[in-house]
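The structure appears below as structure tokens.
Of the protein chains in this complex, all but one are displayed in their positions.
By written order: A and B. Residues from 1 in each chain.
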Amino acid sequence: MANLIATPPFGDTLPVTVGATTITERPIERAASVAPFAGRAKAVSAALKQAIGLGLTGPGEWAAKGEASVIWFGRDTWLVIGAEVPESLQADAAVTDQSDAWACLRIDGPQAEAALARLVPLDLRAAAFGTGRTARSLIGHMSASITRAGGQGYDLMVMRSMARTLAHEVAEALQSVAARGA
Amino acid sequence: MRLTCPLCGERDRREFYYGGDAMALERPAPDAGDVAWNDYVHLRDNPAGATRDLWYHDGGCGTWLVVERDTLTHAIAKVTPASEVAR
Partner (left out) sequence: MRVAGKGLYDQSRRIGFSFDGKPMSGIEGDTLASALLASGVRLMGRSFKYHRPRGVLTAGSEEPNALVTIGQGAQAEPNVRATVQELFAGLNAQSQNRWPSLRADLLSVNDLAAPFFSAGFYYKTFMWPRAFWERVYEPIIRRAAGLGALSGRHNEDHYEKAFAFCDVLVIGGGPSGLMAALTAARSGADVILADEDQRFGGRLLAETEEVDGQPGAEWAASMVRELEGMDNVRLMPRTTVTGAYDQGTYGALERVGLHRPREAHLPLECFWRIVARRAILCAGALERPIAFPNNDRPGIMMAGAVRAYLNRWGVAPGQRVAVFGNNDDAHRTARDLAAAGVTVAAVIDSRAEPGVSGDFPTYSGAQVVATRGRQGLTGLTVRHSGGTVDIGADCLAMSGGWNPSLHLTCHMNGRPDWSESLHTFVPRAGAIPGLVAAGACNGTFSTSACLSEAIAATKAAVSELGFKPAAIKAPRADGAAYRIEPLWAVEGKGRKWIDFQNDVHVKDVLLAAQENFRSVEHMKRYTTQGMATDQGKSSNVVALAVLADATGRGIPQTGTTTFRPPYSPVSIAAMGAGAQGKGFAPERFTTSDQASRDRAAPMIEAGLWYRPSYFPRPGEATWREACDREVTMVREAVGVCDVSTLGKIDIQGPGAAQLLDFVYTNTFSTLPVGKVRYGLMLREDGHVMDDGTTARLGEQHFVMTTTTAAAGLVMRHLDFVLQVLRPDLDVRIISVTEQWAQFGVAGPQAREVINSLIDAPVDHATMPYMACAPVQVGGVGGRLFRISFSGEHAYELAVPARYGESLYRLLVAQAEALGGGPYGMEALNVLRIEKGHITHAEIHGRTTAFDIGFDRMVSRKKDCVGQTSAARPGLIGPEREQLVGLRSVTPADKLTAGAHLFAGGEAAVRANDQGYVTSVCWSPTLGSNIGLAFLRNGRARHGERVRLVDHLRRIETVCEVCDPVFVDPEGGRLRG
């Protein structure tokens, strides 16, 4: 019988530390997209809340409880990370395994926001993108999910095949910012 | 250029894909005849002034939008999810 071994998406490109800012992999053990069918969002939210303690969030918002988080992921779609989506939800929502579809890294530290401003066309100021906020946007030419993880940290997700490009681009932006000095 | 996506808020133009004139919403019935289908598939106005076109929030939430804008001033009057217009 075959014995399959898991390979993480970033290879040897991470971690990267520049000054007090770090870029590290955020391994995703389990993730699924949840897209409620027409008129079923409330029911899905309630069922999810009962199962994992988190309901569906508003557009551009995310929430976490323990290991589990629910991230708004686009039109009518949420990503549930770190918790099993109950099978009963499948009557009311399209539930699709996304555990291996995305690569996630965290950039955290005093120069994280400045580095991201080199790559992301989003208003990252705290008033516009504070704690609890998430966005679907672009990192360079890569479609991405960008989440304010709290404090100075951001979680960045791109399609798994682009993981190494993501690590390279974020590291380069960070080094570029750091080279300016104080 | 910036568009205000009803779901995501104001975003840079690079997140959007241009989808042509909003008359693409008005698909004729299969038996509407050659003239109606030719109009739908091929004929477009090129107005100097108010226009209504489709944009897809490709680098964002994936919503198709109807954007009312002015080709002379570049002012954007309204952005609506195409699903609400189509309904």
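Here is the rule we use: contacts are C-beta pairs under 8 Å (C-beta built on N, C-alpha and C of every residue); 3 or more make two chains touch, one makes a residue touch a chain.
Computed from a predicted model, the values in this text were never measured in an experiment.
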item: Touching residue (missing chain; options A:Thr24, A:Gln152 or A:Ser176); value: A:Ser176
item: Positions on subunit B contacted by the hidden chain, ascending; value: 1-2, 10, 12, 17, 19, 24-25, 27-28, 30, 32, 34, 37, 40-42, 54, 56, 58, 62-64, 74-76, 81-83, 86-87
item: Interface residues of subunit A (partner: the chain not displayed); value: 1-9, 33, 35, 37-38, 76-77, 93-94, 96-102, 117-125, 128, 140-142, 158-162, 164-166, 168-169, 172-173, 175-176, 178-180
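To be clear about the criterion, only the chains that are shown with their structure count from here on.
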item: Averaged-CA centre spacing for the pair subunit B and subunit A, given as whole angstrom; value: 30
item: Subunit A partner contacts - residues on subunit B that touch it in the complex; value: 7-12, 14-15, 58-63
item: Subunit B-facing residues of subunit A, complex; value: 59-60, 74-75, 77, 121-123, 135-138, 143
